[in-house]
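Only one protein chain is missing; all other protein chains are in place.
Residue numbering begins at 1 within each chain, and the chains themselves are lettered A, B and C in the order written.
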Amino acid sequence: MIRVAVLGAGRIGKIHAHNVALNPRSKLVAVADPVEAAAKSLADSLGCEASASAGATIARNDIDAIVIGTPTDTHIDFTLEGARRGKAVLCEKPIDLDIRKADAAVAEIEKLKAKVMIAFNRRFDPSSAALKRAIDNGAVGTVHQVVITSRDPSPPPPTYTASGGIFRDMTIHDFDMARFLLGEEPVEVLASGSCLIDPAIGAGGDYDTLMVILKTRSGSQCHINNSRKAIYGYDQRFEVFGSKGMLLNDNVRATTLRGYTEKETEIREPLLNFFLERYEAAYRLELDAFLDAIETGKPMPVTARDGRQALRLADAALESAQTGRMVKV
Amino acid sequence: MIRVAVLGAGRIGKIHAHNVALNPRSKLVAVADPVEAAAKSLADSLGCEASASAGATIARNDIDAIVIGTPTDTHIDFTLEGARRGKAVLCEKPIDLDIRKADAAVAEIEKLKAKVMIAFNRRFDPSSAALKRAIDNGAVGTVHQVVITSRDPSPPPPTYTASGGIFRDMTIHDFDMARFLLGEEPVEVLASGSCLIDPAIGAGGDYDTLMVILKTRSGSQCHINNSRKAIYGYDQRFEVFGSKGMLLNDNVRATTLRGYTEKETEIREPLLNFFLERYEAAYRLELDAFLDAIETGKPMPVTARDGRQALRLADAALESAQTGRMVKV
Amino acid sequence: MIRVAVLGAGRIGKIHAHNVALNPRSKLVAVADPVEAAAKSLADSLGCEASASAGATIARNDIDAIVIGTPTDTHIDFTLEGARRGKAVLCEKPIDLDIRKADAAVAEIEKLKAKVMIAFNRRFDPSSAALKRAIDNGAVGTVHQVVITSRDPSPPPPTYTASGGIFRDMTIHDFDMARFLLGEEPVEVLASGSCLIDPAIGAGGDYDTLMVILKTRSGSQCHINNSRKAIYGYDQRFEVFGSKGMLLNDNVRATTLRGYTEKETEIREPLLNFFLERYEAAYRLELDAFLDAIETGKPMPVTARDGRQALRLADAALESAQTGRMVKV
Partner (left out) sequence: MIRVAVLGAGRIGKIHAHNVALNPRSKLVAVADPVEAAAKSLADSLGCEASASAGATIARNDIDAIVIGTPTDTHIDFTLEGARRGKAVLCEKPIDLDIRKADAAVAEIEKLKAKVMIAFNRRFDPSSAALKRAIDNGAVGTVHQVVITSRDPSPPPPTYTASGGIFRDMTIHDFDMARFLLGEEPVEVLASGSCLIDPAIGAGGDYDTLMVILKTRSGSQCHINNSRKAIYGYDQRFEVFGSKGMLLNDNVRATTLRGYTEKETEIREPLLNFFLERYEAAYRLELDAFLDAIETGKPMPVTARDGRQALRLADAALESAQTGRMVKV
């Protein structure tokens, strides 16, 4: 039984805490959040201890692993603290907004040979995982092109958007999926950004509508498109094209119901609303993969270096969008 | 060049006349219709002769084949007249509404070894033909169940419905498709009829909503459902289930366009409106098959006996619907 | 907190026990099974008591509700015992194989005003529930035709098949769905049965391949087709056609992945294997509905009378298949 503490009792922390509590291989020992009421309420509902101090929680001897669902600027500190104390760490993305801090953290983590996993949950979505397995089994031969469609149902509050910008906050998931599906490191980045949805986003120096092209050393390409507002719901599609075929992942709905009326046919319901619903299974399976790596001693399936690489691509894409030049990575 | 005359200048006659005129292997020599203006108008538009007399047209020596698109009660007479004069005949369905007349006609046609084809056009639809080829290639193994969905967009005028009733007029196509897809003769018929769309249809002693079960000697089953009014359009689907798999044919639309809005996703346009649009290619390919059989001397792909068998199933289904008993054929 | 005991520690009992244990509104108090080891193993894994005696378990004062997942011939006895002691009862289908016993049980349950629910889980599948809501909201207008496709991936062992036959064991689910979707009681039954998959099934006097037609007093129709062996997996589809449109429910797969190769396109994975996977959510939501009815005092969503009606249709269908006559219900 792996004893786990969850740091952060917000939206993401709650998901992780529930999954830890329900997983037969893990025991939820404590939830920590500086907002004590939040920590207490979550801990009570799940039958574990509450704490206002992340530091004190990480320091506990009766804890084997920590799951970090706190604000981005605490990710590295808590991760390193856990790593130094020999805890396994599952840390939410992004690892940080500053590539130099990320570099230093990765260096220390690798030196410590610490068990650190970055929570790029989409890799663990059943359809994404099946897609990756099919690629690895040769279903498309050599990968030539990847197309990632990734659109949110609505933009976050402007204050939130400010923290790092769309490339580091939203596209970072797609950069990780691009690396996952390409199976090779991108070395060239082209990006183009627009502000079409909310002028306040543009006024803050950010974009809400993006297109990116990545190219690997061997010449494989990846297109990513992002929008902060798809009126029809959370749009998450993946296409992998190669020398022997193509694989497509489509969106997910709650039911299979199709309607026919006088004017329209094949009508289906909206997509699953947002990431909490769409990636519900992914969060559970991500925890499973983390617990597997702890139990077996095998490498973490997503490392701190993976977190760093995605951030590097985000920085490069931002630079390309701002300068109109291809940026080498 | 096969010289063809078309009898009947109505809706169906027009289709046949156009196809004969456009087919590189056939030459449209004449169009005959007792309504002279209709014959003349069609003949003029296609550059052939017009006649008010079907008999005189059939008697012409410079005609190799006739296509019969006249009212049902003339089908057998014109077919036999053509057969006796050594013409190849493509006759619209149903062969007749009276099984005894049909039996006598089949007997004479077979004795004459005449080239007579009944125009069950659905067999020649590209999707239906591909379905049949796949069955014959073993894609489903032994056929266990066939499901035929066949719904019209709107009922014919009550006067038309009266002529033979829904089983002999509409379901007859589905009985032919059932025989085509089962690959074996049905020997038991169960049917249930309702009048749900227009009380005038029921008042005329007919049904507008049907369900049928057929069973062959080897135990294969076929379900047919019919409605005279599918508000979403002409619904024509086929399913063949067997020991090694299943094959499905879906409906056809003019475009591939799908729409996503705030409330609905995957919205497609209505189905192709009715049989003239849905089976446009089938009419062309049916003529090709007729010309092929003439040129090669091979048997007609749909014989007068096929027309008779479909009528026999229609009669049996009507009896079953009226008596509540399974009728053996 | 509703205190629940589960009777039966077999395949179905395990599902119910897990769902009761995980549901935040219910507490799993005990599991009973005459095979003590099975009861103990299940109870231990879920942290509850085990018992070898269903009777003793039903008699406990600290239990509010029982879930019956025992063999069919015990369903009525345990249900009535629970009902008499004032317990809420969720009993697996079928209620019994003997319509007279079912009638007597329904009479007593109704007299007692007991809270008894029959576990027709398919009604609670998210897609089925959405389909029913759409019908109730008028999406198809008046229901004219329902088509139910229901095929198992492989036949049960011959010994099991013997217990009641396919109509009472397998089709009974479809009879319940037919009543649920028609919204009206069928009054006429036509059925046709074949043995195409395993001669041993036919030798036992049973069928493995079925087609059924039901008709309600108002003339609405329902077609059911069954096979004991669909090589491509557990096939569960529903179609509801009416005066204003059509609704379709399709099968469910684990992922959305589609493949394109040199010879084939749009290739998808097999269907979810069988009912445990396909109706996993349905079992959970069924329990929710049962707990809701207990908490709110509202009528059970599926009553003992519903269980009896489905059995009556199964008997009628068997009689029709054997006699070739429509059977009035």
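The definition used in the following text is that a contact is a pair of C-beta atoms (placed from the backbone, for glycine too) under 8 Å apart; a residue touches a chain by one contact, two chains touch by 3 or more.
Nothing here was measured: the structure is a model prediction, and the numbers come from that model.
Novice: Let's see if you follow the contact definition: name the visible chains touching the chain that is missing.
Specialist: It touches the following shown chains in the full complex: A, B, C.
Novice: Just to verify: which one of A:Ser51, A:Ser127 or A:Thr149 makes contact with the chain not shown?
Specialist: A:Thr149
Novice: Tell me which residue among B:Glu110, B:Asp250, B:Glu277 or B:Asp292 touches the hidden chain in the full complex.
Specialist: B:Asp250
Novice: Can you tell me which of A:Glu36, A:Glu49, A:Asp77 or A:Glu188 touches the chain that was removed from the display?
Specialist: Of all options in A:Glu36, A:Glu49, A:Asp77 or A:Glu188, contact with the hidden chain holds for A:Glu188.
Novice: Applying the definition given at the start, please give the residues of chain B touching the unseen chain.
Specialist: 22, 126-127, 130-131, 134, 139, 244-252, 254-262, 269
Novice: Over the whole complex, note the residues of chain C touching the chain we left out.
Specialist: Residues touching the hidden chain, for chain C, are 231-233, 251, 253, 258, 260-271.
Novice: If the missing chain were put back, which residues of chain A would it touch?
Specialist: Against the left-out chain, chain A lists 142, 144-145, 147, 149, 151, 188, 190, 192, 194-197, 209-211, 213, 215, 218-221, 223, 225, 227, 229-232, 235, 241, 243-246, 324-326.
Methods note: only the chains that are shown with their structure count from here on.
Novice: Measuring centre to centre with CA averages, how many angstrom lie between chain A and chain B?
Specialist: Roughly 57 Å separates the two chain centres.
Novice: In chain B, what residues contact two or more other chains?
Specialist: In chain B, residues 231-232 touch at least two other chains, as defined above.
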